[in-house]
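Got a structure here, written out as structure tokens. Questions coming.
One chain of protein is taken out of this complex; the other chains stay put.
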Amino acid sequence: MNPDGRPSRRGRASRQRLLRRFRVFRLVRSSKGPEPGGPGEDEAVRRRLGVGFWLAVIWLVVMAFIALFAPMLPFADPTKVGYSGPREPPSAGAWFGTDALGRDVFSRTMYGARISLAVGGFAIVFGMVVGGALGILAGYFRGRLDQAVGFAFFVLLSFPALVLAILITATLERSLLVVSLTIGILAVAPVGLLARASTLVYAEREFVAAARVLGARNGRIIVRELLPNVVIPMGALTLLGMAVAVVAEGSLAFLGLSVAGDEAISWGKMIVDGAGLRDLQNATHVAMFPVAVMFVTVLALNFAGDRIRQYFDVKELAF
Amino acid sequence: MARFLIRRLVLLVAVLFAVTFLGFSAMNFLGDPLFNVVGLMAELDCEAIEAGSAEDPSLDRARSDCETVAEARATYHLDRPVPVRYLLWVGDMVTGDFGTSFQNDQPVAEIIREKLPETLILLVMAQIVSLGVAIPWGVVAAYRANRAFDRGSTVASFGLLSVPNFALGVVLLYLLSLRWQIFPSAYESDSVVGLVFSMVLPALTLGLPLAASYQRLLRTDLITTLQEDFVHMARAKGLPPMRIMFRHALRPSLFSVVTVFGVSTGAMIGGSLVVEQIFGIPGIGREIVTAVVRDDFPVVLAIVMLVACTFVIINFMVDLFYSWLDPRVRAR
Amino acid sequence: MAPDQTTAAPVPLLSVRDLHVRFPTERGTVNAVNGVSFDLYEGKTLAIVGESGSGKSVTAKTLMNLLPRSALVSGEVTYAGQDVRALAATGTKHFFGVQMTMVFQDPMTSLNPVKRVGEQIAETLRYHLGRSRGEALEEAENLLEAVGMPEPARRVSQYPHELSGGLRQRVVIAMALACQPRLLIADEPTTAVDVTVQKHLLDLLDELRRDRGMAMILITHDLGVAHGRADDVAVMYAGRIVETADARTLFVDMRHPYTEALLRSIPRIDDPVHHRLDPIPGRPPELISPPDACAFAPRCLYAQADCLDGVPELSGLVGLHRFACLHPTGTERGEAAATANRAAGVTVAGLPVTGDPGGAG
Partner (left out) sequence: MSTAGTAEPSAQAEPAASPERSDSDVSAADGDRAGGAETGAVSPDVAGEGSPEDEGSLVAPLDATTTVAVQGAGTGVEAPADPLPLAGGTLRVAVDGEADGLNPAANNFAVSAYVMAYPMFDPLAYFDAEGNWIPYLAESFTSNDDATVWRMRLREGVRFHDGTEMTADDVVATISAQLADPVISLVYRNTIEAGDFITKIDDLTVEMRVARPSARFPLALTGQLGMVLPSEWLELAREDPTLNQKPVGQGPFMISSRVQDVATTLVRNPDYWAADRMPVYVDRIEVYPITDMVIAAERLSVGDLDLAITTNAEATLIMRESAGVRTIENLRSDEGFAVINSGRPPFDDIRARQALTFAADRDGYLELIRQGTSPPADTMFHPDLIWHNPDVKQETNMPERAGPLVAAYCADHPENCSAGRINMELHFGGPSVENVRIADLQIDAWEEFFNVTPVEILQDKLINEVVLGNYDVVNWRQFGTIDPDSAALWLECDSIGFISLNFARYCDPARDALMLESRAIDDLDRRVEIWRRIQEMIRDSYTYIFYYHTNWAVGARDGVHRICGQASPDGTELWCNNSGRVLLNGVWLG
């Protein structure tokens, strides 16, 4: 290093090498090495995604495709009343039967993917951007900022999530944006805590320490050194977070507080629509098909997400 | 320990302040408290009416309405800025006055006293269900890790985790109540037995997904623990497997479960909003949905505070519980 | 005693025949133990020596039935004429812990962190011997005293984390000895403790063993530990016993180049301070689908072409000193091989050979 504190050309080169050596994409390392018959086995499992993962991904891709292109696909008009008689059981014409207004349940279920996935996707992206940024800054700078952000997260977590959500959606216009933002806000604290934890781990690591010693600016360290490492565990949890968001949207819809409007078909709304005792008894299909599709979708998100989590060896989080 | 307690208490108070202020501001900015007190008159343009001609008899009633509005504003401090109102509210709280509901003038304390037991029964039953299911399930799955049962239960727990509360509620309602007619479909308060019996489905709805997440955590932790030397040591001591499992392995494996127990309290209360709705339970969850959509400030704030308090206290107790689980924590 | 079935002598306490242990993994089958046989007689000590991964710990765990379920075990293990694996499979009570027991490498982890020391010792007594809680705790205190624990009365109610490493290992030993077992397996009992305590602990263990007439299998990577404490020594490499003999013979007259290398890598008290230890070159062998060759060949300064052609048999003076090497050190064949390799500058397996091989002769 030069006397003026800036790294020399040679210093920078060695730093790069140093950094490359220490850049480990692991949040939590397994405590034991690959001992025969020991946990090493899991290591091997972890390194393979498996058939289930790809099935889940295929389902999600298909649902996403349907969500994106539903209007162009040969589905019945999901809002058309009296497509057939009311509460008709599944048939060749209406695969999932019809609901109380004689609308095609299959078509509605397919369209239902739009709101669920849009809200889920937006919410988790919002949570990751805001929560991630706060978490990284808190974890990197520590001190007052960390305390403040940590406290804010704790407060957000202490506030019953669904109560916060209905507080917002009950009073504001229930547009797609408002609902997505609401659920996004709920995602901030959990994602932020994860980002902070990962940042703490890496901020202690040699490559960051080295960068600091070598005089890199904070911004540069955060963007160049920390972000790539923190994004991995966060990214690995994206699908899991999205599953949570999809369920949250469904809960709001079930309470009648998700996106409003006849076009805004959502699985939660369909389920509550078919959940009246009499409908449940006489026209079970109205509630059960959306339940099934929603279940499989959340399952796929969870499964694929968990596989990715294992793949990147990120510790399981409870949120 | 004393310092730990004091720090926790300070945190508790700070969190309560923040949570209630958040709720207070949210409700004030998002809703209209005045409307709840005086109804339609909240929308009167009283300044314009005051400015109107004194002789105009058609304004007489409007003027008297405006007086009512002004009175209500004064009574509920609605003429003060939000932070001042917040402080006034805190002052009332501290002196034990939880206020009265805007909706029906019932004292909030009484509303909570009426509704809380149902929700508590529900939550306690749900936790009993989830722990009662998760611990044996996790133990057996870990004991037979990667065998058929374990693989099957991994799938099953994944499935349970992926069923949203409301969907599970609807499915259970259909199967256990309508189809097989084992449990009643709705809340019954005729007798304690009937009450508990009618709470079984709601408790299952809340508890089963939680059981799945407990089971996963417990299984993972138990598998790790079972590879610990002290478990090998216990085996070398010739202790039978189940004794090792319960006497040696279980307790050190409960950390994640206990942590999630704390966190899940919040999630459970959220879930109770939906579940109480499905099964018609007159509890706190339903009360808060009603109160929120009606801008019934005192009720919402009191319940939010109650929930936040519970959340913080339970997590505090979880911290204490850690030191029972692992004496090493005490030394730290 | 001798690790040989032909020895005409009383029935061995523990007899291992052709033990194989394999672990199926995603990457292939790990052949951890490949045909290990030995006998252990009442009151005797057998040291099993080898690097990590040599299969010595797996062997010990096999004896104690501590392997994960996925392990494939074949071969015969008999304890006083009883089939140990059958005993384990049927869940026979009061065998492990009473007849044979084990002490683990790391006292930090082999004690349950959430239970008091006394309880952990007493638990064995209560379960196996049906002692009451009070009696068991009293005995635990006596046991702690017997293993030289200062202030045993206070220790019983302490948690493991409140004790130092050395004291913890004493607790582990006390726990192992609680039910007066006839066979103790000590798996690297001192590697995790402070060097200053090591010798003390080993001596204690030896003393206790002698007092109680207990047999012991001492597992270590350190030949020095075996020296003076073991009656017999078996050196393991890549899941096989590559050399075995009574202790005196082995230390004086070792034949396998691996044994030699192991011995040379031990720091000695009488060595000059700056004496450079000779680490064994190369890495421990691959245990997944190993080549049909002497496993040590890639690291062996004596390796010749015939070493790569089939696994050498354990042979030699039956019942006394056996080894599995085609070019044993201290023999003419060995010297010739070493000389040839030095001349070539490289062994047949590609290991560079430079300068003096050390005190090979």
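By letter and in written order, the chains are A, B and C; residue numbering begins at 1 in each of them.
The criterion applied here is as follows: contacts are C-beta pairs under 8 Å (C-beta built on N, C-alpha and C of every residue); 3 or more make two chains touch, one makes a residue touch a chain.
What you are looking at is a predicted structure, and each value in this text was computed from that prediction instead of being measured.
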When the whole complex is taken into account, which chains on show are touched by the absent chain? A, B
Candidate in contact with the missing chain, chosen from B:91, B:152 or B:280: B:280
Per the definition of touch given earlier, which of B:147, B:251 or B:294 contacts the omitted chain? B:294
For chain A, which positions touch the chain that isn't shown here? 79-82, 86, 100-103, 170, 174, 255-257, 260-262, 269, 272-273, 275-279
On chain B, the omitted chain is touched by residues 35-36, 38-45, 61-62, 64-65, 68, 100, 103-107, 110-111, 114-115, 185-186, 189, 277, 280, 282, 286-287, 289-290, 292-294
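The definition used in the following text is that only the chains that are shown with their structure count from here on.
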Across all chain pairs, which one has the most C-beta contacts? A-B
Which chain wins if you rank chains by how close their C-alpha centre is to the centre of all protein C-alpha atoms? A
Return the distance between the CA-based centres of chain A and chain B, expressed in whole Å. 23
Based only on mean CA positions, could you tell me how far chain B sits from chain C in angstrom? 56
Chain centre separation in whole Å, for chain C relative to chain A (CA means): 50
Chain C residues touching 2+ other chains are 70
Which chain B residues touch at least two other chains? none
Residues of chain B touching chain A in the complex: 11, 14-15, 18-19, 22-23, 26-27, 30-31, 158-159, 161-167, 170-171, 173-174, 178, 185, 213, 216-217, 220, 224, 227, 256, 259-260, 263-264, 266-267, 269-271, 273-274, 277-278, 288-289, 292-293, 295, 300, 303-304, 307-308, 311-312
State the interface residues of chain A toward chain B in the complex, per the touch definition above. 32, 38-39, 151-152, 154-155, 157-164, 166-168, 170-172, 243, 247, 250-251, 254-255, 268, 271-272, 274-275, 277, 280-281, 284, 287-288, 291, 294-295, 298-299, 301-303, 306, 316, 318-319
So, in the complex, the side of chain C touching chain B is made of residues 61, 64-66, 69-70, 91, 93-98, 101-102, 104-106, 109-115, 123-124, 127-128, 159, 161-162, 172, 175-176, 179, 185
